[in-house]
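Below: one structure in structure tokens.
Shown here: the complex without one of its protein chains, the others still in place.
Our next item is chain A:
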Amino acid sequence: MTDKTSPDAGLAAGPEGRKAQLLKGLAELALLSLLKDRAHYGLEILDRLRAEAGLDLAEGTIYPLLHRLERGGLVAAEWRMESEGARPRKYYQLTDAGRAELVSQSAEWRRIATSLTAFLDRSGA
């Protein structure tokens, strides 16, 4: 009865499940941050999050996340053809609601990270 896509799954799923849950939350924040400057397409987002944010995301995790954010109005998407004969790509960009969410999640993440780091450092854990 474990589900790597539901919030109560990590407790029962062991280290892999906990890692998946943690990654899911971090991926959303990193993705919103990545889209802050310009629009990206899915594969580009995945590769940049892996290479630059150090997130070990599975190939099939990024599109359901993008789909949820699009459905929630945090990102907007459009198909673009960059040049004649090129394959069309679906580009995602932040909406105003997405920018507000990024500010909120960033502040929350910094607050938690600061508190948790201080807590873990208290006994050298």
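In this section, a residue touches a chain if its C-beta (ideal position, glycine included) is under 8 Å from a C-beta of that chain, and two chains touch if they have at least 3 such contacts; residues count from 1.
By our rule, contacts and distances are computed from a predicted model.
A.B. asks: Which of the following names does UniProt give to the chain that is not shown: "Solute:Na+ symporter, SSS family", "Cobalt/nickel transport system permease protein", "Membrane protein" or "Anti-sigma factor antagonist"?
C.D. replies: "Membrane protein"
A.B. asks: Which of A:Ala58, A:Ala100 or A:Ala113 sits in contact with the chain that's absent?
C.D. replies: Only one listed residue reaches the unshown chain, and that is A:Ala58.
A.B. asks: Which chain A residues would touch the chain omitted from the figure, given the whole complex?
C.D. replies: Residues touching the hidden chain, for chain A, are 1-3, 5-9, 12, 24, 28, 42-43, 58-61, 63-64, 67-68, 71-72, 87-90.
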